[in-house]
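Heads up, the thing below is written out as structure tokens.
A single protein chain has been removed from this complex, and every other one stays in its place.
For chain A:
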Amino acid sequence: MSGLVGQGVARVDGRAKVTGAARYAADQEVPGVLHGALVMSTIARGEVLEIDRRAALARPGVVAVHTHADMPRLNLPNFPYNRPFIPMQDTRVHHHGQPVAYVVAQTLEQAQEAAGLVKVRYRAEDPVARMADVLDEAFLPDDFRDRPNEYSRGDAAAALGQAAVRVDRTYSSPMQHHNPIEPHTTTAVWEDDGTLILYESTQGVVFARNTVQIAFGMPEGSVRVVSPYLGGGFGAKGPTYPHTLLTAAAARLCGRPVKLVLTRAQMYTSNGHRAEYRHHLRLGATRQGALTAVVSTSTAQVTRVDENVYNGGDSTVRLYACPNVHVRQLGVRLDLPTSSYMRSPETTAHFGLETAMDELSYELGIDPVELRIRNHTEVDQQPDPPVPYADKRLLECYRAAAEAFGWARRSPRPGTTRDGDEYVGWGMATETHTHTVIPSRARLTIGPDGRATLRAATQEIGTGTYTVLTQIVCEGLGMPLDQVTTLLGDTAYPDASLSAGSSTMPSVAAPAAEAAAKARNAVIALAVADPRSPLHGVPAEEVVARDGRLSAGGDRVDTYRAVMTRHGRSVEVTGDKRNSTPGHSFGAVFLEVRIQPRLGRLRVTRVVTAHDLGRVLNHRTARGQVIGGVMWGLGFALMEHTMVDPATARVVNPNLSTYLVPVCADAPSVEALFVDRPEPDAELAGIRGFGETPGTGVPAAIGNAIYHAIGRRLRDVPFTQDKLL
């Protein structure tokens, strides 16, 4: 063992990314490629009556303008295709910004200009755009992906009625968009044998392949999806969306490869969003602070044609010990696009829970950290009967972060800490998120040159997958970092996990470790069986692999390179071990805000986190996840907000100039602590997902700090300056 796993190894793909050598999906050079441009509906509800293509077709370089009239009829796939319909199959318009025509031209500029010349005549119906207008039509949607929208244990209504102390509040958050910097893009290449290659920016090449095969009625294995790098996804590229199917269809119709890159504005109606959300939350507790009832009724935007609720409230059900819980997740139908998962989906409901816990702490006069400790649970209460957590160290997170932050110095009374003309507030919240595990395989090849290559059809979403898998393989083989190459993002490799739901590492780490162990043993077996090897005849279990050398003490030393050169052929093995289970990571975030209430100015100045994610595989990339999560939480709390026109249901701010996300000047200092378990475990059992946990508590922690600073409780994000005046 070289002990590489856990170290803060620098990104193995860092140089390629910063020098531009890394080829993202739209960078793929495909000979003879044509360019696509979408014409989007300018109404939110109604019918397409007529599409006049003449002006567009008359422009130089325009190859085709497809409409519902000539688009091939496709099969509607289930999730992960994330629409209840395929556009351009009929005349119906379900939301503004829905594709109604697809232009193909020789150059991108020609395609875009022609798209602007396509004239569409509609029969428009009045859309419903605002949740507040139709809240009385909220309903309990059907199960989505086998998850019911109602959950109950104990008798929450009765317990709430009898509770000594109650909190009864409504928390809300607006529509938000993922906004990865790399736009969605598809390049479709049909081969002569009828197979299809897609260069796609996707968080799941396997997902995308399966969806496209179903849509086109193609046999398994006839579609290859390639996505070696992502410029961000955040859930927007987890499911598969219409533009992918339409581009493949357009390429088939014209018999040439077609490339499509969505515009930023199109990304506000094409790839899901975090749905607008209202959360009516009632907590009941004893005077000592023990929760006795949690009654949660949330309402999220769904559409007229589907009722999928994506942003579930897992923490409401599980995070705190409480015998009586009733959760209902309602939907309200609006004429907007289908929403989706957005980092981190559980934040939406968790913001309400962690704010309500802070409100309860003030009702009771109990410190907010102490209140959470009193309600700590060591069992997962959702299954019946409950299941103990194998190794939950949330209490250590509270202690570590509180100490590093200096929480003990906090005066609990709101509005009492000033520094010049600024009020200083300290707030905290628990962080948690679910992770999933998806069956995965990884193939490891050691070539005659002694170099190793790992292949798996999972993705580098930007979090460090290339780096961490390389570390795992190096440690398992006993090989230096520069001798191992990891290849990802191609369905030509063995099927592996989606990069969503914090699932990548819990799914892929163990297969990679298993493959490395198998390959090491195979090479050692070759060495000890080879009369030319100094290790000949040594019992295999006595050979230690380290830094590319295989040694059994003294001068009995061989190397991977020498063994493989003599062997003259590759060694190839596959790992598919599944030794993690779906579960949760935990943590605590403590932060400081400084506010000038006169002008509504607010800065988040200091953040300390401590997380329990099981074993940390790379401290540097884990810290990167925390910083990214804090910035996401900051955006959620302070600025992110998709504005929809109430009359037309059109997005009014579909660009990064008016949809605000935090910039570097908004970034506080972040101290990221880990309650780590660095025990060596060659099989990497029980690896947990982490990506979505950091940041989940940040919006509530900011709101709680605002209350501490100025005594004003904000329950509706974003906390813009008008709410602080």
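One rule holds for everything that comes next: a contact is a pair of C-beta atoms (placed from the backbone, for glycine too) under 8 Å apart; a residue touches a chain by one contact, two chains touch by 3 or more; residues count from 1.
The criterion applied here is as follows: contacts and distances are computed from a predicted model.
Visitor: Considering only the chain that is not displayed, what protein name does its UniProt record carry among "Ferrous iron transport protein A", "Ni,Fe-hydrogenase III small subunit", "FAD binding domain-containing protein" or "Sugar ABC transporter permease"?
Guide: "FAD binding domain-containing protein"
Visitor: Given that one chain is not shown, which residue among A:528, A:639 or A:673 touches it?
Guide: Only one of A:528, A:639 or A:673 touches the chain omitted from view, namely A:639.
Visitor: Taking the entire complex into account, which one of A:106, A:152, A:222 or A:653 touches the absent chain?
Guide: Considering all chains, including the one not shown, the answer is A:653.
Visitor: Would you mind spotting which of A:47, A:182 or A:666 touches the chain that isn't drawn?
Guide: Selected residue, touching the omitted chain: A:666.
Visitor: Taking the full complex into account, what residues of chain A touch the chain not shown?
Guide: Touch set of chain A with respect to the missing chain: 42, 109, 112-113, 116, 265, 421, 598-601, 603, 638-639, 643-648, 650, 652-655, 657-658, 660, 662-663, 665-666, 720-722, 725.
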